[in-house]
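With one protein chain held back, the other chains of the complex are shown just where they sit.
Now for subunit A:
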Amino acid sequence: MSVVLRNAQRVVSVRRAPLRRAVCALRAALGASRFDVGLVCAGNGLMRRLNGAYRQRPEPTDVLSFPFHRVVAGELPRPSCRDEYNLGDIFLGVEYIHQQCRATGEDFDSVLAVTAAHGLCHLLGYQHRTEGEWQQMYQKEVEILEELNRLTGASLRPLTAGLF
């Protein structure tokens, strides 16, 4: 259903409309268009606080995902009421991502879309703690990014490429 987008930081200029388009396309590629998802563009301060509070790592990061449902990777949630048509929230560390892009020369908007794809997969139970989990997640990221590439003409690759 809805992609609720918030830009809670003032450090980096974020184009809302293309980001929303990308997230909607990725969500559709996951077969989860019926589900709401929240997307917050956050600065390093907020990411540090959340990372410290929920992962005991008080440092900025590129993405944090907070799933609404606990699901097995590859399965969609089974909501019992309207309020449960919710995948959860993704916090995009746009300041952190922007800093990384400046260091590596990558395109910020492209990396933002790829990071959002990674966050969406986490909301649907995909993990990368083991090689096996990573392979499964990597394949799913490739699949949904290929769909986005088809729509936009981009050549996006998963965030977790080369992790193992």
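The criterion applied here is as follows: contacts are C-beta pairs under 8 Å (C-beta built on N, C-alpha and C of every residue); 3 or more make two chains touch, one makes a residue touch a chain; residues count from 1.
Everything below uses one rule, namely that contacts and distances are computed from a predicted model.
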#### Entry: Missing subunit (named according to UniProt) among the choices "Histone deacetylase", "non-specific serine/threonine protein kinase", "Complement component 1 Q subcomponent-binding protein, mitochondrial" or "phenylalanine--tRNA ligase"
"Complement component 1 Q subcomponent-binding protein, mitochondrial"
## Note on the structure
Touching the hidden chain, out of A:Leu46, A:Leu87, A:Ile144 or A:Leu159, is A:Leu46
### Where the unshown chain meets subunit A, residue by residue
2-10, 13, 15-17, 20-21, 40, 42, 46
